[in-house]
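Read through the structure below, which is laid out as structure tokens, and then see the notes.
Only one protein chain is missing; all other protein chains are in place.
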């Protein structure tokens, strides 16, 4: 019997059908000289590889990466991994009544709610020059901020990922300022809000959160672009020179090490904190993500983004 | 008129007297072949260099480093720095009624209060094996913990410095666990409480917080010593093997980089957080300390412990 | 005619049969969508890859890695390498009268003889505390020591490899102490005997010498585990503190560089020698192993474990 | 007899007098507790250290660093170096009729002539947007450019040093474009003209070429400042976006390595050339400068700015 | 209709025939267990991959790498790349009247003309000892120099590549000596002429410019071989010792960094220039080569030899 299931629920032996997004599609030639399609499909719960044997040249173009498809197939186990043998595939059409956004992996909170909470932090800034610059930049970028991923790499490519990252950093920043009470929260919140904002221009992303570097992103990078932006907005608002300078310095130094893109290290405590808050949020996200399917007492495979560490799922 | 002042209050032209601790003392030979004493003295507010011209051979031994002295002298300015020309110096005696501890730079909170707050975190640990190990180690080391500095380097050599460092880390750990709610606070608090505990054995410190490396400290270092200790206490308490292993892993990995002493990087999120909390607290302490006498709009000198960065005192 | 030959004797065109150990086995899908088995088999003389075309799903499970099989097939040359086209394969059974141990690559000396010679070095130790600790650890680990490989990597995965490595190091240590006569041979022999002993727990190995990292091995590593072990055994024997400390220091420092796992470098000459003796033995083994099939005047391929050097077989 | 000589002409035994610039001055205390002045003085031909014994406290303030003084003294040899024993010293006054600029080490060409030649290269730029941006920035900075040194370090602190550096780079760039004929000389000349222009703001220099980092220089550095400047001027001139982007990219990447301040490496051939032209000019200057007083067949001392190399004066 | 085209002109759908050089050829087994040939062929305009399905074992030996073949086939597009499906292939024979040299990618200038220009620089050397050594080495190596590639890597493997590289460096050296007029052009030209001359012995290359390392090349490398050569030739000519020494020093130091093969850094300005001239020429060649097929406004793929930079084709 054909079942409608999320990818996470697939089991070997299932015959399944349903709607999925094409993440990658390629036509390949088998060694007996026949064409077949090699696809990776995703929904909100996971991803799986599938093959459609004996396809036609050009068929790969009818359901390109990023499109919503309807698909039927059989789930097999192959070297310990599930794989789909696809029997039918077609592009979703209007009469299916499906919205592609419902099939994308997104941040765990709604974009609107995240933005409201984030904007609350803008309003907590007391220095009017700082607040003015941050407000102008955030509002000008709001549309993209609502859906952009946090990074190009597939791994972080979740819808609204950047917004989620900034928001958690703001929460962490507020907590830390309760322990380190000398910290200037105006600078700290502003630094967090602005630090990655030019990723919205460094990457060209579609609504699904799949991103590529832009020309400006390649030649300058989001840090230099951020310096330019703060300079420009700050001058338009005739903001205090020290304010402009410190916000630029925080963005410039937040990657900390030259080889990661920061020509200067933080020279103010708020810049130092910004860096560590950024690291903590990225690492907690990565670790949680890699450990989510690991059983207690077991290790993950070596993880590239964590210097090839293997993580351990404690049984405590 | 002879004034009794804290070192911080000295001004060029003052004639002062009072009680101070000798931090460093050396007899030197002037180039006209005469002996003089070269001293550094401290009180709770700062430190200053002084000279006693025409001393006797052996006089340096009558008020050795670490002793409380009574001293009279004149304050001069020398290359933009104040310096004492000492006229009289003698060891403090019983009839002076002074307690040397009142002259040492100490953590800003009372040791007893800090320990009580710290011990509250021990009691928050729910896993009885973790709690048992932590409790045993903390209580066995309590006496030293009350006064030990956090590091050998003069800079951190404040009385009860280690206690203060651990306490602020616990506060930070608790705050972060409110944002990253998946974190196992038992492991995190235990990791924070234990991570530097063997510094109490790696360093031989006196009550004034001036420390030297012990033989075991040189040959093994506090991390390996910590591994041994957890292993031993854990076995005595017949604690769960996984608990012993994870506590050891957190201590082992908390310096993060091999070249800083950690042969393994954290493989559990709690270990990752432990590292960043340690870094944040050390850096916030260092930065605050170096910036405290800097005027808005000015930079510090290059700071060795911060990779020769100069820090900036913002005017905001 | 079907010949019974060692793998080393195979020639293109042979039809062979015999008993072999499965080192790796995988079912793969050909591009015309058929199943085939891809095997690597070994005996004491070498290893070879083979294919069984048109197998059944699940057939790979009937002769898993580590099992002894009987096999028939034809030897072909494929890109300058020999390969087997397998016609028959089955698990060895009792009536075959074969012992799997006779088919594993082993150290060139018998385990019992190696152990006896090694134990002779234990008896040469004059300091009773050192001797006691070493004796206790060696005897407790004797069973595993008899067959464990020296490393996880396939390359060193010969039966009794660790025993062979330690023995040659002891011989070298004795020779060097005849030139550098100030060296304390008690410490040196003990350091050699103990330095890798916890590899027996860091790795889970079967009798065939195929190893995987254990949980404790991943989270702590054999060096930290060795520190723990010496500490525990030393305390049980109420050994002199200096003895415990120096043995721990030698184990801790024997990898020399932090990035290879040693947080401290050797601070005693015996530790320095231990490191170089370890290096020499590993390198001589590696070089001999890679050069053994190379003709005079030719170079090996780049060798990963030797920083991608190519070795040269001299014609002298 | 008192002679008036250039520093380069001093010989041991001379009694000299003349006008010099104070480069460094400090009051020091001798070990017999007397004040003396320790000065370094310069003229266009070199520098020499001198002592004025038995000075008054405060006397160091009467002829501060950067002032022109009249001085009399005796030249002695001290450890193979000449040194002055100063007998008289006073500030130059109006009636002396001396101009301090005549006593400063300057680039070997006149600033006006160098600027004219440099400006000729601006006029060679054919692309009007590139030319417009370069022209605007050069003309706005012309005043400072006429006298600024090329670097803070004393070594390069020659008057008009930056102008000289840029000019020789332009000459080299033109020569290279005759060999590598595909190079876009508009971009190359513009890159050379702009690459260090914000050093004029990164450093606060006086007319004598003695420089200190500015606040903005410390917090952002001349590369980020240059990015801002090009962005601003380019937008004011409504220049082509590609032009602005490429000029920014060349400035951003001209230090080549992240640890020297360039977050991006050159992605266009003109940027690659800019880097190497910069290196060649700096190195040729440094080498010529260090070799100028070395005899054929001899080596210099190790030179810090050349990774402690010693240079060799060939006898060919 | 079958067309005769250069590889660069191939389009999907073409049926083509013509003469090409085999760069790589391998027989492979398809997963349905059939043999096919996998070839890469080149002509002066480019390279393309092709397959000949259902070949015979041994057929790969009939047209080995380096041979000139006649071939017929169909051009397909495969994953955005063109590929040949080969129908006929045979070795070119005498009656075809083709010269293999006409099908190899060569430097853009004729070898004879390049050599004449190069030799003109030898004649510009005024110092007779320098000239003698250079002349002897160049003339002894002339035959190989006429056709050798500049490097082993496929990328530079153009016929007469080394000659072209040296020539452009000489032109650049002459230009630079017009700006840096203190430079000794005898040394500079000699250094350029000799710096890579032992690559002719380090690599064994055939007339097509396809190279492999020689035994001596592997064990010593072209730099040490060059030192030997200059020493030998110099002594035969009884040249001045200083001349021999400086020429050796320039060759020894021209890679600049120890990890690139230079145990010493340049200690004379001419050696410093030699290094930068070498870098500039290599980089300009590489960049031009990678950019030649890139459209304005687009980026190349990451380029390994340029530290994985992507290059940008400016639209200016």
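Note that the chains are named A, B, C, D and E in the order they appear, and that numbering of residues resets to 1 at the start of each chain.
The rule is simple: a contact is a pair of C-beta atoms (placed from the backbone, for glycine too) under 8 Å apart; a residue touches a chain by one contact, two chains touch by 3 or more.
Since this is a predicted model, take the numbers as computed values, not measurements.
Peer 1: What are the shown chains in contact with the chain that isn't displayed?
Peer 2: Missing chain, whole complex, touching shown chains: B, C, D, E.
Peer 1: Taking the full complex into account, find the residue in E:252, E:279 or E:306 that is in contact with the omitted chain.
Peer 2: Only one listed residue reaches the unshown chain, and that is E:252.
Peer 1: So one chain is hidden, and I want to know which residue out of C:3, C:139 or C:284 touches that hidden chain in the complete assembly.
Peer 2: C:284
Peer 1: Touching the left-out chain: which of B:41, B:114, B:219 or B:287?
Peer 2: B:219
Peer 1: Using the document's definition of touch, tell me which of D:34, D:90, D:110 or D:124 contacts the absent chain.
Peer 2: The one listed residue touching the chain not shown is D:34.
Peer 1: Among E:170, E:223, E:273 or E:311, exactly one should touch the missing chain; which is it?
Peer 2: E:223
Peer 1: Touching the hidden chain in the full complex, which residues of subunit D are there? Just list them.
Peer 2: Touching the chain left out of view, subunit D contributes residues 29-32, 34, 36, 53, 78-79, 297, 299, 310, 312.
Peer 1: Taking the full complex into account, what residues of subunit C touch the chain not shown?
Peer 2: 127, 130, 168, 171-172, 175-176, 178-180, 182-184, 186-187, 242-243, 246, 249, 265-269, 272-273, 276, 279-280, 283-284, 287-288, 291, 297, 299, 306-307, 309-312, 314-316
Peer 1: Applying the definition given at the start, please give the residues of subunit E touching the unseen chain.
Peer 2: 215-216, 218-221, 223-224, 227-228, 231-232, 235, 245-246, 248-249, 252, 257-264, 267
Keep this in mind: only the chains that are shown with their structure count from here on.
Peer 1: If you take the chains that touch subunit B and keep only those that also touch subunit E, what is left?
Peer 2: Chains in contact with subunit B as well as subunit E: A, C, D.
Peer 1: Going by the contact rule set out at the top, which chains touch both subunit C and subunit E?
Peer 2: In this structure, the chains that contact subunit E and also subunit C are A.
Peer 1: Using CA atom means as chain centres, which chain is nearest the centre of all the protein shown?
Peer 2: Of all chains shown, the one whose C-alpha centre lies nearest the global C-alpha mean is A.
Peer 1: More contacting C-beta pairs: A-B or A-C?
Peer 2: A-B
Peer 1: What's the rotation angle, in degrees and to the nearest 5, for a C-alpha fit of subunit A onto subunit E?
Peer 2: Copies differ by a rotation of 120 degrees.
Peer 1: I'd like the Å distance between the centres of subunit B and subunit C, where a centre is the mean of that chain's Cα atoms.
Peer 2: Those two chain centres are 47 Å apart.
Peer 1: Using CA atom averages as chain centres, what separation in Å is found between subunit C and subunit D?
Peer 2: 62
Peer 1: Where in subunit B do residues touch at least two different other chains?
Peer 2: 246, 249, 267, 297, 299, 310, 312
Peer 1: Identify every two-chain combination in which the chains touch.
Peer 2: A-B, A-C, A-D, A-E, B-C, B-D, C-E, D-E
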